[in-house]
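Below: the structure, in structure tokens.
Left out: one protein chain. Kept in place: all the others.
Labels A, B and C are assigned to the chains in the order they are written; within every chain, residues are numbered from 1.
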């Protein structure tokens, strides 16, 4: 654990956040908790860029946030439009199926983004508004693909479609541009262990007023993830069960750090680091899984390994030989790609360590990249653009 | 946060456990995680005293464990037998209602234990075995009452009733005697922040083979808390989503500590501290909420305040004036009791601090206890019985 | 290490200070160190109440500070006036002897303060000003005696004596009133592990302009503790060797905490806790080692045990049986007293734990104190005076 991790979350935890999370026991029913929960919730709203919505935070993971999104907004048998274009979009579909929802799934090649045009056609055709919710994965962590939520909103508006827009922003929020109100996102989901730079353990959810209305009539059973108890109790710093006080304190601290840097600066920093990594990949003459530059994620890059090479063996070798973690390929691209996560607090100095280590691991595995080639490309980029 | 807390969880966190939880990011898909999750799960089984069952751990709270218990074992409309005899038993009933279960509720006075005799009668009469599950709160944290799970099992066996036995052991497990296999518990639920002495953030669940069978046919929707994914992935240290690595590492450490002390010694230590606290209460001439000594909890004591005194104001005063947290009264006993939590790592030295502080707070509020009286009684007990 | 310590330093370390000390490596030659050393030095000056003097900080202990005081101000054979009235005043005399100084020692009974009247006589008689320095232990940690430095200064002034006044304020500074400029103290010595609430590891020294002048001609050899290098390099955040960066950062934090509370409030808090402890001792009907109330220290109380009782055995028993540390008797009062340290962050709640534990230990050892008697007296005091 001496080297930084280069996985797309959990990210490296800044010293200050580790200390904020590591608290002695604080009674969450005491007045001290009022200094933690309310500012954390208010901060989440600012990061999500929502003024009209609300934020709630559950002990859990981003997956718990997905479940909160659907179980609070939908009823059994409700029709939902979704796309399978990566591991995490596929998992959310699986979750909907297990909850008895009526899924309409558009499949897209992994490496492509959300099929907004197909969605537009389907929504326009759904004149009786059978579709109650549209699911969108903003950043597909498995493929390193960022989709265009603004365009999806435009398509929904063009069709005059009233479906709820539920967005998985787990690996984008707090790292890449996200505009909950402007994009008309009804439920935005993320976790603590990505752009917020915390350990895993919090499902962080933004909820629009429209979603709050839907909550009143949604019939999927729920209790742990029920928005209603949170929204009723949070305003007085109440919580329906025992909260993760340390993580909430860390979240408050993370928001302080993000805002001290400036959210747009945070996004620019992520783009800067990501572009350095992509410069290295280009120097390696290896394809990026994301099909085109407009789809490139600024938090994770999936790199296609040559035929005959097992990307997961590469990742295992890097761990064993260099004590360094990269992201393995998942699902349909298992073995075909390896991933470099570059989100959170990662500096260009650390990024270069990751790039150089990936080069060594590739050389060890017989992938014919020139040692130092990618590193040099990234260095040149960083020198010119810092 | 200088003083220890005297709430019935989250408990004071031992230094060693804080350090075990506070980890730099460890890739949960690396081999290093194999040193954490499997020993933690194996250890939980030993603490639960189950050899035939399995353990699963969710990022969440004990409440999430309750939801896991019912959603994995039951189908909508299933009949469930439960009792309302405290805040937490009542909440679990509320959860079942929200999940569309058919509740048969036996109400009992708060301060009494689980009405085993009533349950026995009902179960014996249920010859068609409509009742699919029996809910039992082992230790009612709101009233400081420990119920007799062994007697409940005996009643179920006497009736030859095949219902599942789901037990809330949140504030008993790892602090008081609990025997999952011997008592035929089908799902045992606890959290990280009680006897395990960790921060909140883990729902810890034991599952019998009978519950695993029920899981195959249970129709309540579930994904986040689905036993199936955990049981499929855990054996190879896999996890269906991002685990709370630090808390799991802390859990492994907590189990090491509990087992180094010896589980029976841990229980004896809790009884010793609890009896010291009760000696103080007797010296105060204040009633204990638990109706009889056989019901006394060794993790929390609820103390009835005199008429005209608001127990919650007392708790608030202790926090404001002495920076010390006691447990407020909840639900039907709000204002009528205050609670001293005495579980986890609390030493007799710390317990005396709590007792002496409670005495000061009571004096300040005009409750006519003799300063030092309770402390002296506890000291005498501790001197003789350490 | 679960229980607080009741020794007269090292004190219990506040959470915030522990975190400030526990830093990743920071290059002390980088600009970041400018944010640590200069504010720490400036803060020390404010705590010492000197505007005209300077502060220096060595990696070391208070004993190192003593050595810095004498070796920077004196030359071999210089005459020094001192008093042996406790363990720490005696040790400083031993140090002077090993440095070849010409000691004139006034012995006083342990339990008495610095013999200011004797000093006055001697200084008045020293018309040729052979005496180059007067040593004064402000707070004798071994006996719990506070001496009157202002009176000593008055005596020196009355005699028109130009000797340097070197003061050991190790267990008083930052806990009890100390006025370097007003009292004309030339070198003030303390350590990090007392009123500053840090781990041991820093010798903290205030130096008057008169002492700086003496430094130019003093001939005792020195290098590590040489004021000259420090005074030359510190203004630009330089350091003559590797500094203890984490402790310096902790010191800066400690000063922030002391000043946020208000230094006079800190002194009042120490007096409040000390008086509570003394109320307990009175209720035990045991003598306080300090001979009269004007000598009572607000940081430590030495309590005389009855004949036939070994105070050090009592301390050992408290550690073994209750995992609680009190101060043993040292030197001439070894076995005759035990000490309760009550400085630093200790709350009244913790103090009661210590008092109650001392009572249990005394009962176990056959000392006939009524259990709870001292605790009750302290509670009553705290209730009325908080």
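A few comments on the model shown:
In this text, contacts are C-beta pairs under 8 Å (C-beta built on N, C-alpha and C of every residue); 3 or more make two chains touch, one makes a residue touch a chain.
No experiment lies behind these values; they were computed from the predicted model shown.
Only one residue in the set C:103, C:124, C:151 or C:200 touches the chain that does not appear here, and it is C:200. Residues 1-3, 12, 14-15, 321-324, 345, 347-350, 352-353, 356-357, 359-360, 363-364, 370-373, 375-377, 379-380, 382-383, 386 are the ones on chain A that touch the missing chain.
Seen from chain C, the chain kept out of the figure touches residues 1, 5, 7, 9-13, 18, 21-32, 58-64, 66-67, 71, 76, 94-95, 98-100, 191, 193, 199-201, 220-226, 240-247, 319-320, 325, 328. Within the entire complex, the positions of chain B that touch the omitted partner chain are 15, 19, 23-24.
Convention: only the chains that are shown with their structure count from here on.
Central chain (C-alpha centroid nearest the global protein C-alpha centroid): B. Note: centroid distance chain A to chain C, computed from Cα atoms, is 54 Å. Centre to centre, using the average C-alpha position, chain A and chain B are separated by 34 Å.
Per-chain CA centroids place chain B at a distance of 47 Å from chain C. Residue positions of chain B touching 2 or more other chains, listed in rising order: 1, 12.
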